[in-house]
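The structure follows.
With one protein chain withheld, the remaining protein chains of the complex are depicted in position.
Chain lettering (A and B) follows the sequence in which the chains are written, and residue indices restart at 1 in each chain.
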Amino acid sequence: MTTKQLSVVGKSFQRIESKAKVTGSAQYVDDMQFGPNLLFGKLKRSPIPHGLIKRIDTSKAEALPGVRVVVTGQDFPGLTGLYLSDRPTFAVDRVRFVGEAVAGVAAETRELAERAVELIEVEYEPLPGVFDPEFGASPEAPLVHPDLMDYECAPFIFRQEGTNISNWFKVRKGDMEAGWEEADIIYEHAYKVPQVQHVPLETHATVAQMDGNGKITLWSSSQSPFAQRNLIAKSLGISHSKLRVITPYVGGGFGSKAGVSMEGACVIMAMLAKGRPVKLVMTREEEFYTTFVRQGLTAHIKMGMTQDGRITAMQNTYYWDAGAYTEYGVNITRAAGYSSTGPYFVPNVHADSYCVYTNHPIGGAMRGFGMPEIHWATEQHIDRMATQLGLDPVDVRLLNCLKDGQETVTGMIMHPTGLSQCIAQAAEALDWGKASKPSAPHKRRGKGIAAMWKAPAMPPNPGSSATIRFNEDGTCLVNVGGVDIGQGALTVASQIAAEGLGIPFEDVRVNTVDTDYSPYEWQTVASRITWSMGNAVLRAATEAKEQIIDMVAEVWDENPEDLDIIDGHVVSFASEESIPVKNIVVYGMQKPDGTWIGGPVVGKGRFMPDYVTPLDAETGQGPRAVVHFTTGAQAVEVEVDEETGHVKVLKIVSAFDVGKAINPDLVRTQMEGGAVQGLSTALLERLVLEEGQPKNPNFTDYRIATAVDAPPEMVNIIVEVPQDDGPFGARGVGEHPMVPTAPAIANAVRNALGIEIDAMPITSEKVWAALKAKNG
Amino acid sequence: MQAFDYVKAKTLEEASALLAEHNGDARPFAGATDLLIRIERGFLHPAKMVDIKNLPGFRAINALDNDWLRIGAAVTMNEVVIHRDVESRYPLLAEACQSVASYQLRNRATIGGNICNASPAADSAPALICYGAEAIIHGPQGERRVTVEDFFQGVGQTALERGELLTAIEIPPPPDGAVGRFLKLGRTTVGDISVMNVAVLGWPDENAASGASWRIVLGSVAPTPIRAPQAEKLLAGDTSPAGIEAAARAAADTARPIDDIRASAAYRTDMVRVYTRRGVEHVLAELNY
Partner (left out) sequence: MKHDINLTVNGELYNLTVESHHTLLTILREQLVLTSVKNGCSEGECGACTVLFDGKPVNSCLVLGAEADGHEIVTAEGLTINGQLAPIQQTMIDLGGTQCGYCTPGIVMASFALLERNPNPTEQEIREGLVGNLCRCTGYTRIVDAVREAARLQRTDMTL
C-alpha cells in the first residue's frame, strides 16, 4: 500500500453528477425518448397466492385493436435465478404468490394495455398456501416447489428434498454442553421481522427493443446490468452477445434492483414486437409486492452468559419467510448463518438458518442482506441479558465484540477491526450513562446502542473490471460496470482513478453502464463497489500511469522510478523536467531522433478475490468464509409518549469502520440515509399480508419516514482501521448504517420504559399495548 | 388511468343538470385529490369528470351580512388556512385544515371535497361541526342547507341527492371568547390520514357551572365524525382535573371505532381519551374567564 501523501482520496468532493440531478436533466429509464413507435407493456397478475393454472384464454385481448403482443409462460418456460434457478418469467402451470405475472401485453397506449390485461381470462385451481415460515418448514406444509431438487443450484446452497427448505445453513462449533454449563444465566427468546419494501423513489422501469439482427437492447433501472444480461440470456437461451443492457441514472435501489425481477418480461415482449420498443414500468402498487421485498424472519435466540457478561454459548434458529421464489434469497439465509452470532466472539455455537418457501412476495436482497433482521434479534437479546445481570450494555458489548485475531463464528480469523472504537465512540457521543430531561411530564427518554457486522455477501468469485482512456486534452474517462444508485459510486471511482493517475479530480469522469462498452462488473450490491470495483479502477489507473511514465522515461532517457505524475504533470525527481500529460496521452511523444512512441493510453484493471474458501456443509466452518467484515455501532436517544406510545428518535450517532474514507462526506451521507431508512423500518414499516394478500401496497398505508420523522440530530463518526485488500485500505459502508438502527431504537425504548418489543415495527400502538400490559 | 371526459362547468345549472343526467357516471370534482386516486386504483369508473371549481363563488371566502362566514366549496385547504377571517375568528378550522396531508396537496384539496368524500377521517369536519357550520346545497329543487354534522350520513355517504351539489360551507359567528384545539393522531408525525382526531371548542358561559361551554367532535372513530355530548355536558359542569378526565372517558365511551389496518378499536378508543383530555387542557389554559 502506498504511503504517499494522498491528494484526492480522503477529500469530500461533491458528487460529479449532482448538477444534472438538481436541474432535472439527469435521465432515468422512463425519461428516455423512443418516439411514437413505443409500445406500452402491462402484466397480467395472479389474484391468488397459490394455485394451479387450469386455463389461460388470451383471445379477447388479442382481438382488441391496438394490442400488438400477448404472451404467456407457455411461450417462454425457461427458469432463472441468481443462486437457484427456480423462477419463471411468466408462471407456467402454477402461481405461487399474489401478483405473480401470468401473461404480458404490449399495446399502442397504456390504457389499451390495461384493458387488454383485463380481458385475459385465467382459470385457477386454488391450493392451500404457506404463510408462515415455521409452518412452511414443517412436514405438514404443502409444497410450494415440488420440483425443488431439479433446479440448477449453486454448490454452497443446501436444499432439503421433499420440503419447502431451499437452503439450510448450519453452524456446529465448540461444545454446546460446556457452553451452557459455564453460563451463569441462559436466556431464550423469539423475535420477528415482517416483510418490508425497499421503496426506491423510482420504481422498476425498463424498455426493450430487438433489431433486425435479433440483437436486443434492454434499458433497465438496475443495480445489475451484467447479471441481468447473464440471467435473461440464459433463461431465454440466447447468446450474451445478443443482449445489451444499458443503465442510465437509477432512482434508488437498496437491493430491489439487484438481480432480475420483471426485466425478462419486457425483453420477451420486445422479442415479439417486430422491432418496436416496449416500455414496462412498475406502478407503485406493483413495486410494493411484485418485484422484491425484504424477507420476513422468525428468530429463536438462546444465549448463555457469565455473571460478568461474557457470552459462553449461542443457539440461534432463523426461519426465513423467503417468499414464492428464493433464487436470490437463499444466499441471504447463508449470510445470516455465517454471521449468525453478530459481531461477537462466541466459542460455542449451534446455528440453523432455514430458507423457507412461502406463498408470499419474493424475498430478495435489501440493504444489509439479512443483517438488519438478525441483528434485530441478537442485539436486543444481548442488551436484555446485560440488564438482567445489572451490567452496562456498552461494557458487555466491548467485552464480547470481536477483536483482531479472534475466531469468528465460522472459524475465520478476524482481521484488524475498529469495532471496539465504534462502540465506545458512539456511546461517548451520545453521553452514554447520562439521562436527559424529557420535554413533557408524560414523556420518557431512553438511550440504546447496537453493534453490527456485515461482510459482502456474494459468491466466492465475483469480479470487477475497469478501463481508463484519455482524451486529447488530458482528461480521462473511466469505464466501469458498477452503477451509481445514489451512493456516489461514480464520484468515488473518479477519486480513486485521479489519485492513482496523479491527475486532478476534475479531469476524471466516469460513465454510466452499457454492457456493450463497459467492462464487466458482477453486481452493484453488498457494499462491494468502493472496495472491489475500486480495486479494479486503481489497477487500471496504475497501468495507465505506467504506460505514461515508461514512455516519458524512454524519451527523456531516465529511470522510470525517478518519475511520477503530480497534478496532471509528469515530473522527474532526477532531472527536474516536467511535461503536462495532456500533451502526450493520445498522440504519444517525440524522441530526440524525431520518431514517435506511445499512443493513446489505455489502462485496464481487474479484481476478483481469490482467497475465499468453502465452508463445511455440516459445521459451517472454514478458514475464510468471506473477504472481510465492515463493523460499526449506533447509539440512539428516544423520547416516548407514555400515553400514545409514540416514539420520537431525537438523536442517532453512527460510528463505522470504513477502513479508509475515500470521500468522507459521501460516507457520512450513507450513514445518515441508512440510519433514517433503519428508523423508518424500525418504527413504521410492514407490508401487511393476510393469507398472502397485500393490504397496504401504497404510501397511504405503507408509511415511510418523512422529514419530520427523521431525527433532528445525527452524528457521524468515521473510524479508519485499514483493510488489507481494499483500495487505499477502504471497505464498503453502503448497507451497514441501517443494520443496527432498529435494535438500537428498541433498546432505547426498553431503556425508557422497561418494555420489550419483539416484533418489528415498534408502532405507537405496540408501545401503548406493551405499557398497558406492563402496568396492568 | 381509464379514459373519461372532462367538462368544465360554467354555471350551477349546467353542473347540476350534468350530474342529474348522468347519475353517478358523472362526478363533480374540485381538487380531485381523492377522486383521481380512486380512479387510478380502479375503484371508480366515471364517464365524465365535471370540474366545478370555476363556478361563481366556489373559490371565494366572504363575510356575510349576518356575520356568518361563507367558504366556497372549492376553496383549497391552504386558502382556508391563511384567510384572515378564518385565522382570527375560526382558528380551530385553520388548525384542522393545516393538518391535512402535505402543502402541495392542500393547494389542491378543497374544503368541499373533504366534506363530500364523507370519510370519517375528514380533518376539517370536526372543526366545522364544533362551530355549527352548515352545508349549502344546490339542486334541481333549488337551494337547501343542512348542518355539516347531518351532511355526513355514513362512510362515503352524504346528504346529497341526485343532481345536488355542495356549493359552500357557512359558519355562524363563533361564541365570544371561544378557544379551540384540533389534535390528530397519525402513524407518521405529520401529514398522515387521521388514525383518530378530536376537535375541542370551549367558550366562557356564565350559565355553565364550570364557567364554560364545550363542543367536542371526534373523527375516525365512527362511520361519521361524531359529537361527544356526554363529555361536553360533563365539562360544562366540572373542569377540574378529575372532571376533565371523566369527560375524556365519556368521549372515549362515545367512540365506536373499528379495527383496521391503521389501528385497533381499543387503541383508538384510548387515544380519544388521551387526546380529548389534552385538547381540553390546552383550551382551558387559554380560556379567559
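Basically, a residue touches a chain if its C-beta (ideal position, glycine included) is under 8 Å from a C-beta of that chain, and two chains touch if they have at least 3 such contacts.
Here the structure is a predicted model, which means the values were calculated and not measured.
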Full-complex contact with the absent chain, from A:L39, A:I157, A:A675 or A:A744: A:A675
Listed residues A:F97, A:W219 or A:Y249, member touching the removed chain: A:Y249
Touching residue (missing chain; options A:Y28, A:F345 or A:Y520): A:Y28
Option touching the unshown chain, where A:G81, A:G179, A:G488 or A:G692 are the choices: A:G488
For subunit B, the residues touching the chain missing from this view: 1-6, 8, 31-33, 36-37, 40, 49, 51, 78, 101-105, 107-108, 188, 190-191
Missing-partner contacts on subunit A, residue numbers: 14-15, 17-28, 30-31, 33, 111, 198-203, 249-254, 283-284, 485-488, 665-666, 669, 672-677, 698-700, 704, 706-708, 710, 712, 714
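Going forward, only the chains that are shown with their structure count from here on.
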Rounded Å distance, subunit A centre to subunit B centre (Cα mean): 45
Residue numbers on subunit B that touch subunit A, as the complex places them: 1-3, 41, 185, 187-193, 261-264, 267, 270-271, 274
In the complex, subunit A residues that touch subunit B: 111, 114-115, 285, 643-644, 646, 648, 684, 688, 695-696, 698, 700-701, 703-706, 708-709, 763-765, 768-769
